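Mind looking over this structure? Questions follow.
One protein chain omitted, others in place.
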Amino acid sequence: MSAQLAQYLLGGLTIGAIYALVALGFAIIYNASRVINFAQGEFVMIGGMATVSFANAGLPLAAAVPVAVLAAAAVGLALEKLAVEPARGASVVTLIIITIGASILLRGVATLVWDKNLHALRPFSGDTPIELAGATILPQSLWVLGVTFAVVLLLGWFFGRTLTGKAMLATSHNPLAAQLCGINVRFVLLLSFGLSAALGAVAGILIAPITLTSWDVGVMLGLKGFAAAILGGLGSGVGAVVGGLLLGVAESLGAGYLSSAYKDAIAFVILLAVLFFLPSGLFGRKSAERV
Amino acid sequence: MRTKLLASLAAALLFAGAALAQEPIKIGAFLSVTGGAAFLGDPEQKTLELYVEKLNAAGGVLGRKLQLVSYDSAGDAEKARTFAKRLIEQDKVDVLVGGSTTGETMAVVPLAEAAGIPFISLAGAVVIIEPVKKWVFKTPHTDRMACERIFLDMRDRNLQRIGLISGSGGFDKSMRAECLKVAPTYKVQIVADEAYGAGDTDMTAQLTKIKNTAGVQAVLNAGFGAGPAIVTKNFRQLAMNMPLYQSHGVASKEFIKLAGSAAEGVRLPAAAVLVAEQLPADDKQRPVAVAYMKAYEARYKQEISTFGGHAHDGLMLVVEAMKKAKSTDKAKVRDAIEATKGYIGTGGVVNMTPADHMGLDLTHFRMLEVKNGNWVPVK
Partner (left out) sequence: MDWRKPRTGGLALLAAVILLLPLALINNYWYEVAILVGINAIVCVGLNLLIGYAGQISLGHAGFFGLGAYGSAILTARYGWPPAAALVATTAGVALLALVVGRPILRLKGHYLAMATLGMGIIISIVVVTEDRLTGGPDGMSVPAFTLFGIGLAGERTWYWIIGAALLAAVWVALNLIESPAGRALRALHGSEVGAQVSGIDAARVKVGVFVISAVFASLAGSMTAHYSGFITPGKVGFFHSIELVTMVVFGGMASTFGAVLGAATLTLLPQLLTVLKEYEMVVFGAVMIATMVFLPRGFLPSLVLEMKKEKRK
């Protein structure tokens, strides 16, 4: 395999893993509430920026990371309580505007809490590139891939083996039936936001040492995470992961072999293609409209 | 009834007269304090505030206080235009200092020309002053000069085949075009030419293409903002063992902080102020540079950048012009700015002419290198 191709693949998988985490966040919230959370990208931003703050304040990385994740989760819970819950049952457009408003609000707060500058986060284990199949990969990329893999396994165990996880799955299939079975649907909703926020934060922390972080880093990441979620099939966890990885690799190969200037457009062209030809995505369920 | 009217009229005139005497000189500014060009606009804003304060503390200019009216255009040309219009029409400022980026500056140029108000731009591209426009001036060195300074250094190091990578902003594109134009004069061949987008976070694809181009000996990154920092990091990540040059668009400690250890060995052309304390004692610029550095760092506890220096020079040029013209009449101030000779600023020695509204040459444009996380002058 040519060194160039290997380089593109490794780069693509790294960013793909981040898209996968963001897409998982969307999937979890969508499943619980049929809401597309446009503020998902901001959780990514909060994770990275909070960790930078805590690290600069003197906290060792091993402590800064969990605290940042918890902070992001708290924001997620607040978002659900203050913005989403009061508007339960509202139309699609209303909910979309609410979460978009939330994302603008969160960005505004970020500029007040932090600043409008770019920040670098120290890589977890140094930045000496490692040679692999003629290409180079940063140790941080290995962290990204490794942690994403671990998170996916963890989520699989959570949804498949724990009672709370199964309750969330049940809610996603049929909220009314789940409620009738005694599942506290409102709690599930709250938990889904917290969990998605945590996932987003983890993604943000993992990628910050490679791509730098700032108050508006969540916008594009959020949108591309969307595209990945739709590619994989909205609502499917497996789809989110596969979609994310595929999107990352497609972007990297596209930038390398086709046009580096149009790299950003690749995600959205894929998005449109999926929506036109295969709206339920790769792994999504085909939905039927009840009249 | 008539006496009352006359009396009130007289009183009003008296008040007006008194008010006019105390009316402050308004300096209008639109800067990219937030957004992609924040590390240009933020120090510019802080510098203007600091020096307006200092000038006022020293008695103001022409017996009047200075008042800074500034808006954050966030790197957006449209916003810059709207704010410039507001400054001219609503706030009725006497002079415009601003336009952190080339794009924002160019959007405002027609407004300044139409309104007949002196405008000192803080942006880089040569197109701002070439062709020369009556009311528009600028303080930073141009992108063409950056290319020339870099090519001079490359010639010294015998680097003849280079790869070029640039962003999508006005300055980036302009500098890229200028470098392509002047390269043959310095016997430099540009064998690879890649581009990245404004929000891109990964340039490994583009750099990989450059790396795999036959015979490439060095890379020149024309840009500012986050892009060059990421290019620099990716550069080291791909273990590209060759010289990397940046433009004066990243002449700030922020760049070194962001790029981290990857910035070691990177070279760029910049104004002397970045290495103020390392200048020899007989260097003409040393006093101004050191004074600026000390004042800024004492007040803001933040390291200086050349961008703040551009703002300092811009403000000082305006103030000097007003003093020389003994007035704030826009046309007189413009003429005085155009007649600036021998002004020693943070960027160099300024000698303006009707054909040259920037007034700097290559002599004071230094080549700097990053060593141990700090700027050091080369040779």
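Labels A and B are assigned to the chains in the order they are written; within every chain, residues are numbered from 1.
Keep this in mind: contacts are C-beta pairs under 8 Å (C-beta built on N, C-alpha and C of every residue); 3 or more make two chains touch, one makes a residue touch a chain.
In this text the structure is predicted, and so the values were computed from the model without any measurement.
Contact with the chain not shown here comes from a single listed residue; of B:T102, B:N221, B:T306 or B:T346, that residue is B:T102. In the complete complex, the residue from B:K46, B:K173, B:K211 or B:R267 that touches the missing chain is B:K173. By the touch rule set out above, chain B reaches the unshown chain at residues 71-72, 76-79, 81-82, 85-86, 88-90, 101-104, 106-107, 110, 168-170, 173, 197-198. With the whole complex as reference, residues 36, 82-83, 86-87, 90-98, 100-109, 111-112, 219, 223, 226-227, 230, 234, 261-262, 264-265, 268-269, 271-272, 275-276, 279, 289, 291 of chain A touch the missing chain.
Here, only the chains that are shown with their structure count from here on.
Rounded to a whole number, the gap between the C-alpha centres of chain A and chain B is 38 angstrom.
Within the complex formed with chain B, the residues of chain A that make contact are 3-4, 7-8, 11, 15, 111, 116-120, 127, 129, 131, 136, 138, 207, 210-212, 214, 217, 219-220, 252, 255-256, 260-261, 263-264. By the touch rule above, chain B contacts chain A in their complex via residues 33-35, 38-39, 42, 168, 194-197, 199-202, 204-206, 208-209, 212, 226, 229-230, 233, 236-239, 254, 257-262.
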